[in-house]
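I'd like to ask you about the structure that follows.
Heads up, one of the protein chains got dropped from this complex, but the rest are sitting where they should.
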Amino acid sequence: MDGARKAFLLTRVGDTAMMVGFLLLYTGLGTLNIAGVLARAQAQWPVGSASAVAASLLLLAGAVGKSAQLPLQTWLPDAMAGPTPTSALIHAATMVTAGVYLIARMHTLFEWAPAVQLLVAIVGAATLLLAGISALFQSDIKRILAYSTMSQIGYMFLALGVGAWSAAIFHLVTHAFFKALLFLGAGVVIEAMHDEHDIAKMGGLRRRVPLAFAAFLIGGAALAGLPIVTSGFYSKDLILWQSWATGGSPLFWVAGMIGVLLTSLYIMRLIFYVFAGPERERVEQKVHWPMRTAIYLLCFFAIVGGFINLSYRPRQGPTFTNFLQGVLPAPRALREGGLTELTSGLVSAALLLVGVWLAYWAFLRKRATVEGWAESPPGRSLHDFWKADWGFDWLYERLFVFPVLWLARIGRADVVDAFFAVVAFIMRYFCRSLSQTQSGRLRSYAAGVALGAVILLTLVLWR
Amino acid sequence: MILAIFLLPIAGALLAGAAARVSAPLSRWLSLLVLCAGLVLTLVVWSGHQATLWAPGASWMLELDRPWLPLLGVHFHLAMDGLSLLLILLTYFLGIVSVLISWREIRERVGFFHLCLLFVLAGVVAVFLAADLFLFYFVWELMLVPMYFLIAIWGHENRRYAAIKFFIFTQASGLLMLVAILALTFLHYRLTGVYTFQYNELVGTRTGSPTGSWIMLGFLAAFAVKLPAVPVHTWLPDAHTEAPTAGSVLLAGLLLKTGAYGMLRFVLPIFPEGTAKLATLMMVLAVIGILYGAFMAFAQTDIKRLVAYTSVSHMGFVLLGIFARNEFALRGAVVQMLAHGLSTGALFVVAGIVQARLHTRELGGMGGLWTTAPLLGGLTLAFVMSSVGLPGLGDFVGEFLILLGAYQRSIGFAVVATLGMIAALVYGLKVVQDAFHGPNLRRLRMRDVLPHEGAVLLVMLAGLICIGLYPRRLLHALDPSVPSLPPATVMSDTGARAAR
Partner (left out) sequence: MTSFDVAASFPLLALTAGPVVVMLAIALRRSHAVAAGLSAAWLIVALLGLAALGVSSPARSVTSLLTMDGFAVFGMGLLVLAALAVVMLSYRYLRGYTGWREEYYVLLLIATLGAAVLVACDHFASFFLGLEALSVSLYALIAFFPGQPHSLEAGLKYLVLAATSAAFLLLGIALIYADIGTLQFETIVAALANRIELRPLLFAPGMVLILVGIGFKLALAPFHMWTPDIYQGAPAPVAAFVASVSKGATFLLLLRLYHLTAPAIEGTMQALLAGLAVVSMLTGNLLALLQQNVKRILAYSSIGHLGYLLVAFQGTGPMIANTASFYLVAYFVTMLGAFAVLIILSAPGREAERIDDYRGLFWRRPLLAGVFTLMLLSLAGIPLTAGFMGKLWVLAAGTSAGAWTPVIVLVAASAVGLYYYLRVVVALYEPGRGAPAPAMRAGWGENLALGSLTVLLVWFGIYPSRLLKVVALAMASLWR
């Protein structure tokens, strides 16, 4: 329930900013028709003008809120950890990608405000790293997937930020496939474990729940970007390559690469904890045929989904990118030298394998040792810090929630009413004082008459 | 025709009051019948006439003019244009709502209750139709007395305090308005040598002088208290909370709108220079109202008081729209008035239902009601969403237009006001979550909505969806009747133009 509130509020914060952006757009350009906006913005606003920057910044805020990127990302893990896997899936594949869509759709506007576009990339890069690290320390199976989503969307934002519009959409599509697959698999696992979410309590399920094992293997491979046979490879590597090729800061490429390592680390951790190792409890797989069909379908697409961007005729170029060319132009390759697409792909593949091996060593072979590190004092605080998503929740609570609640408690009775209460008090006071003059004694009454006469006479004679 | 619209509630009131001698249900059915007739009549008028906004030189949709006090130039002058039409529709509709939801709630002195109810409606309808300032003041005050009785007799624990507070606030500010009306008449007399209370003629008075500004303040006092604008809003929470459900619906849905209507109809056209000078201050008050109202709403533990404060917040939007004085903002203000009447009225109905079943208004005493009353929970969620400004429902259209207009006038105000939408969400979620969601720890059992309650709520929701998705018909009713004038200038420059 608290998750629902958080989700609504944080997205609303983003949406409100976006709405101010709409107001700005309408006031500046006279229309809210998307095509119209883009056309008029290009015509009327100089590149880098304050209006363009403000508008795109506000739209970015909306996208950030909806897509759970920094700094409005804290709602996603809570929202996804709660409901059933299927609704979490909706969160993963559809709702949160709305922000990506927004930026892609309004890309011309962002191009007109290069500073903001850079910010998009920064946000994406930062989120993919932060979320990746946080995913590594989670114990709830769905929370891991939640942070993973956050991280992958960070990739999409990164792509948008460097101008690789169609790459972002491509990754959006493939991510939908393998993330959905992973969530359904998680659902099967949780069902089989009698509603248990904690991966520390799981183990050895590969024999017991083979369907889920297959799902996680394929999905996880796609997520990590296993070369050639997974869709994730094509989309993620396209992004990584573009982040280098478009000529921005090379740090983006580096961040993306680190992300690859992190991704493979956390997903393998999950797989090793859940499916490898000794069996813990009685489990039974109960999967109905609709679920089975869905998982098979998704496995298929998670593998072949990437093929849509290969070129099928000589010199045609990537199919999917060309398909979107009309709306989302492909970025120009600006940077010469350094890397080639192939090299970049090789680096990412290497990092992936390194991640797998590290995960094998840390979470299977030497699990006890690694868990021992996590228990030690410095390890513990780091562990908790990263598990709590870098303390954002804690920060927001102290910054916003506590003050508001405190103010609400003390301000419950309207302070403004105090003014009127004072007025009423004064009236009653005067009433009581005047009532003293009604003493009932004849003398005072007569004195009143005399006093009145004296005052009036004085006033008149004064003039 | 217009006389019929004016007289129906009065006739209904007397009939219903008398009918109670025979049987209480008869009284209820009569009231319902009369109000339905009024609604139908108004709809007939709308379909038969071109609904437009009045401006000097144009003609009204419907009009009735009879001399009343020739010595002072007072006429019994009723007139309807697009704005009054929309508000009268709302009036009859909410009237029907309040009769329906009082069907089982009010058991004592049913005849007198309906008499008071219908008289309140009569007063409100008359306020929207009055085209003579004397008549306007007359019916403005007349709305008060039956409303006072409604609160004081059928209200809740603290009703006497609330009723007197309501009365004194409104009456005191109303008297200031009376002085202002008189002063305006005399000002007009001094400038033209004619004694008149007619709206058409007084609109053109040159009011740019300091005297004019003081007169404007007199009018503004009465409307600001009614709206209500912070800081003269403190009568509202008490009145709304202690009133019976029908009373709260009428208060929130209609009486508050009369304040906004007064500003739109009188203050803006008659005092164009004055409003321009005062605009910044009023917009500041509006924005404070939006945020303070939302904050106070969140702070409450009594569900009715919470909804009452949301009215302060929403009417803050309306005030912002009015004083931004451009086409978008003004239309947004009217749409917001209508939508707020429906959404907040519905929320009061819900609060009334809950109170009648659980005998408590404290949110702390509720929780998990969805399990026992899912229909009610769903409907409440829908209305809260509208109240909070979810696109697709009426309030959003109003708020968006207002913000757009305000943005064009001043970016800062619009941005701060937009924060109100976040604040609104906070209190909205509080209502839904504290009352309906969560575990039903106290094992509360509650009957779900009864047919008549459900019907009422559904129709209100339908109305909100209509406004939210297809406001065009509504907005067209607000088109100026003189097409040559650019729409944005109609309300603000009307007076100035006529004065020249």
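Labels A and B are assigned to the chains in the order they are written; within every chain, residues are numbered from 1.
Here is the rule we go by: a contact is a pair of C-beta atoms (placed from the backbone, for glycine too) under 8 Å apart; a residue touches a chain by one contact, two chains touch by 3 or more.
Keep in mind the model is a prediction, meaning the values are calculated, not measured.
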item	value
Chains still shown that are in contact with the chain withheld from the display	A, B
Of B:7, B:26, B:41 or B:145, the residue in touch with the unshown chain	B:145
Hidden partner chain, touching residue among B:26, B:172 or B:444	B:172
Among B:45, B:131, B:153 or B:369, residue touching the chain not depicted	B:153
Touching residues on chain A - with respect to the absent chain	427-428, 430-432, 434-435, 437-438, 440, 442, 444-446, 448-453, 455-457, 459-461, 463
Chain not shown, touching residues in chain B	68-72, 108-109, 137-139, 141-142, 144-145, 148-149, 152-153, 160, 163-164, 167-168, 171-172, 175-176, 178-179, 182-183, 186
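As a convention for this text, only the chains that are shown with their structure count from here on.
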item	value
Rounded Å distance between chain A and chain B, as computed from the means of their C-alpha atoms	40
Complex contact set, residues of chain B against chain A	230-231, 233-234, 237, 295-296, 298-301, 400, 403-404, 407-408, 414-415, 418-419, 421-422, 425-426, 429, 433, 437-438
Residues of chain A touching chain B in the complex	1, 4-5, 8-9, 12-13, 16, 19-20, 23-24, 26-27, 404, 407-409, 411-412, 414, 416-417, 419-420
